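Note that one protein chain is taken out, while the other chains of the complex remain in position.
The chains carry the letters A, B and C, assigned in the order they are written, with residues numbered from 1 in each.
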Amino acid sequence: MVKRVGLVGVTGYTGMELTRILLGHPGLRLTQVTSRKEAGQPLQKIYPFLQGTELGGLEITAPDSKFLAANCDLIFLAVPHGTAMEMAAELRGLGARVVDLSADFRLRDRDVYESWYQVTHTRSALLPEAVYGLPELYAESIAKAGLVANPGCYPTSAILALYPALKAGLISAEDLVIDSKSGTTGAGRKATVGTLFCEVSDTFRAYNLTKHRHTPEIEQELSLAAGKEIRLSFNTHLLPINRGILTTAYAKLMPGADADQIRACYERFYAGKRWVRLLPAGSLPETRWVRGTNFCDLGLVTDPRTNRLIVVSAIDNLCRGASGQAVANANLMLGLGDDLGLPFAPLMP
Amino acid sequence: MVKRVGLVGVTGYTGMELTRILLGHPGLRLTQVTSRKEAGQPLQKIYPFLQGTELGGLEITAPDSKFLAANCDLIFLAVPHGTAMEMAAELRGLGARVVDLSADFRLRDRDVYESWYQVTHTRSALLPEAVYGLPELYAESIAKAGLVANPGCYPTSAILALYPALKAGLISAEDLVIDSKSGTTGAGRKATVGTLFCEVSDTFRAYNLTKHRHTPEIEQELSLAAGKEIRLSFNTHLLPINRGILTTAYAKLMPGADADQIRACYERFYAGKRWVRLLPAGSLPETRWVRGTNFCDLGLVTDPRTNRLIVVSAIDNLCRGASGQAVANANLMLGLGDDLGLPFAPLMP
Amino acid sequence: MVKRVGLVGVTGYTGMELTRILLGHPGLRLTQVTSRKEAGQPLQKIYPFLQGTELGGLEITAPDSKFLAANCDLIFLAVPHGTAMEMAAELRGLGARVVDLSADFRLRDRDVYESWYQVTHTRSALLPEAVYGLPELYAESIAKAGLVANPGCYPTSAILALYPALKAGLISAEDLVIDSKSGTTGAGRKATVGTLFCEVSDTFRAYNLTKHRHTPEIEQELSLAAGKEIRLSFNTHLLPINRGILTTAYAKLMPGADADQIRACYERFYAGKRWVRLLPAGSLPETRWVRGTNFCDLGLVTDPRTNRLIVVSAIDNLCRGASGQAVANANLMLGLGDDLGLPFAPLMP
Partner (left out) sequence: MVKRVGLVGVTGYTGMELTRILLGHPGLRLTQVTSRKEAGQPLQKIYPFLQGTELGGLEITAPDSKFLAANCDLIFLAVPHGTAMEMAAELRGLGARVVDLSADFRLRDRDVYESWYQVTHTRSALLPEAVYGLPELYAESIAKAGLVANPGCYPTSAILALYPALKAGLISAEDLVIDSKSGTTGAGRKATVGTLFCEVSDTFRAYNLTKHRHTPEIEQELSLAAGKEIRLSFNTHLLPINRGILTTAYAKLMPGADADQIRACYERFYAGKRWVRLLPAGSLPETRWVRGTNFCDLGLVTDPRTNRLIVVSAIDNLCRGASGQAVANANLMLGLGDDLGLPFAPLMP
């Protein structure tokens, strides 16, 4: 039986991407989309590319927690952090199940959240029940969760890149350097001079060095992998492309660790996880190979000369890094296959 | 029951796009892919983005007409013109049904073909049986055809833009000007300096003015619409984008024709044709709104000041302009719904 | 002796481009730059790319007409239309010479201006003295002018494309179709969702069809060329590139006009005008070939099959289409060579 889902906040890129994915989903039907600003219009008015599809005529409404809770089997929150925590609390109070795409419930430690995001967490009572929605790590808990904190885009790419080697003790937990590059949809759909076409096209820059808010999320999960607290250097750059994150992660090999061992470790760890693709030796990921899909591609390079492991990971920041992963989580929560309705064929080129 | 299809020529962009579409198609299974140069390898060796999908392990073979005819319900030809006519003749001789993506059977008049393509048509005996594969015009004949000539990308966008108004006598058949702009996949996947990233990026140019080989194809179909021979000015430009054609077509209004009449005419003509989307007045197509889909979006602008109709049409040149349309034709030929397995949700952004 | 020039409105793309050009100009020194919003800061604060150059430390001031008039030999206005007319009137009243980059003084007929721009022209008394700043047509008047109306970007490309043939009576003044495509700097530097990177990149669209405000400017000048009133179809598209306009202009040949005649006509008309480059037969312009320069490249294609002349023209919309042309006008007004300090070497690629 098809489940009804709602989407709070349809006007951003993650909301837009959710409409794309849900349009072809055989097990989920998007029945409610909300936006205070655009309420009253059919979706195709703001998204003309949906004209002629089943979602084109869906009317946008103002968010109404009671109505959503009563009429949806699950609700996606694609609203800014801060707003999300309040909405999630309301919906949980009404018994609804929620996938929150914001950062509000990703960090288990309220202090860490408040220190990196510089806001008060007014709904920290919900933190203990929130499950970090990375299916490769937490599929079982996700299935039972009422509130899933959908991972950040950068953290998805970074955690999947380093988790197996850290867990297996093949790399050092010290001196990790993570150099990430993201497409511009990651900056959102707000009108700012800095993300105008003419300010991003044909150029490249670093931003937020040492201060990106996704840092504690990566540290949290990788610390769990390593069994000890990790402090790492995570740094971000803006790519003149729409979609895609490529992360280059640098780690020091533990004594004795070699290429074969490392590859075997990753193969074991991701056996049966079809969304993570370990590329053959000599092959390195490209963001376009995962465009529009939930894949996370990994390339492993062991460098005896400098005694390092370099892991390159690629995801589509909007799909695997946000809305596609949210749907995978919804699938798990609603008892559907975790890959149901998710696109496998990247748009190439 | 799922039908088996073969693909001759998998290494170009149209072959690549066919793998993308067929990967998710519930009624067609791609069982044979051929390439002389890459024979013996699994598809994922040349297309790493297919790793982990059902098609990744499919072995590329050298083309073998007998085997293809015996083992496939239908064969797609994605090889250069000239080569295609020979291959099509062989396959037809063996009773196979063929969708040819080349230009070899699009022009009903052999002389016109030979004069624009500057080669001899060695298989012109097949011309009478070939059906021009534009479903909005010829769905019934396509369903019964043994050989479908899949339309060119530019002609698809130009014919759908002007056909209804010409057929209804609302615009003049004289002085048509068609100004088209195409993404660079239209230039193919051959290594040439002119299509290097650094020669196409951040620039724009016209090419082949007055001489593009798609001209006679457009003239052929629009002449049929008008009921008289049309000679028009068709001109092409290269866009620094991967996919998409936008065509701006300029026509003179016949006396008395007005905006309402024209809109009503297009609405009637495309009623029930879900792949053609007539945008509401005031809205104009963008190539991204059809990215990865079979849609052809149309925007109508009537200009009383200059007494003109301007029709803007947008398609994805690889999907609607080539492989997606080929699959729609295969659907029709094999008795499946014409939209089965074809993507509806454009990749946005 | 080096002349001192001022720039009112430095924060937009045309202001930015003026700083680039003036930085290397041996005869003009930029001594005043104004912006209400950024007053008090050195230029390099808002334009870090000017750090380490002579202009980096120049302090931005609030616009002060008296000070500008007293301290500058010429003032460039790079502010929105409406604002420009007031500023120009003030400065002219103080005896200053002005190059206005806005549309306020381009149209000789106040009614035409008011009808296309939908504002009242409060300073129409200045219209008679304003000179249309297209050096190929009006160099002598420009040299003596107190107020030069710098042409629009599209009109520069369209007028230079068709003027000679119309003047010589080689093409018809009826049924002109001008299909233009512009880079996104043409849309300005204001933060809007429609010009975000992710809304422009990897896509293409038409906009403002039949309604673009540059239409009357093109009609005004081409009517003068033809010696009769021209009404033409001018239409615009947005390119995913930063700089550059490519215009494809379609005209009907007058009886007897042929390719040689047309080429000879253009050669004669542009003899001695080094900024217009007539490409050899068979060669067509590309926007990158003029990137960063004042060149306007022209390609001529005569099509006997449809009895048409197609002229393709390419300019850099920011340089030739705005700030470079403004500097050429300033050169003429101040008695310097019209090409002094203007870049000749396009940035390739």
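The definition used in the following text is that a residue touches a chain if its C-beta (ideal position, glycine included) is under 8 Å from a C-beta of that chain, and two chains touch if they have at least 3 such contacts.
Given the structure is predicted, the values throughout are model-derived calculations rather than measurements.
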Full-complex touch with the removed chain, picking from B:196, B:264 or B:281, is B:196
Out of C:3, C:121, C:252 or C:291, only one touches the absent chain, namely C:291
Missing-chain contacts on chain C, rising order, are 13, 16-17, 19-21, 23-24, 47-53, 185, 201-202, 242-243, 274, 277, 279, 283, 288-292, 295, 343-349
Interface residues of chain A toward the undisplayed chain are 175, 177, 179, 181, 198-199, 201-207, 209-210, 231-233, 235, 237, 239-242, 244, 246, 248, 250, 252, 284-288, 291, 299, 301, 303, 305-306, 308, 310, 312, 314, 349
Missing-chain contacts on chain B, rising order, are 13, 184-185, 189-193, 195-202, 240-242
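Keep in mind that, in the parts below, only the chains that are shown with their structure count from here on.
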Min distance from chain CA centroid to global CA centroid: chain B
Cα centre of chain A to Cα centre of chain C, whole Å, reads 46
Cα centre of chain A to Cα centre of chain B, whole Å, reads 36
Chain A residues touching 2+ other chains are 13, 185, 201-202, 242
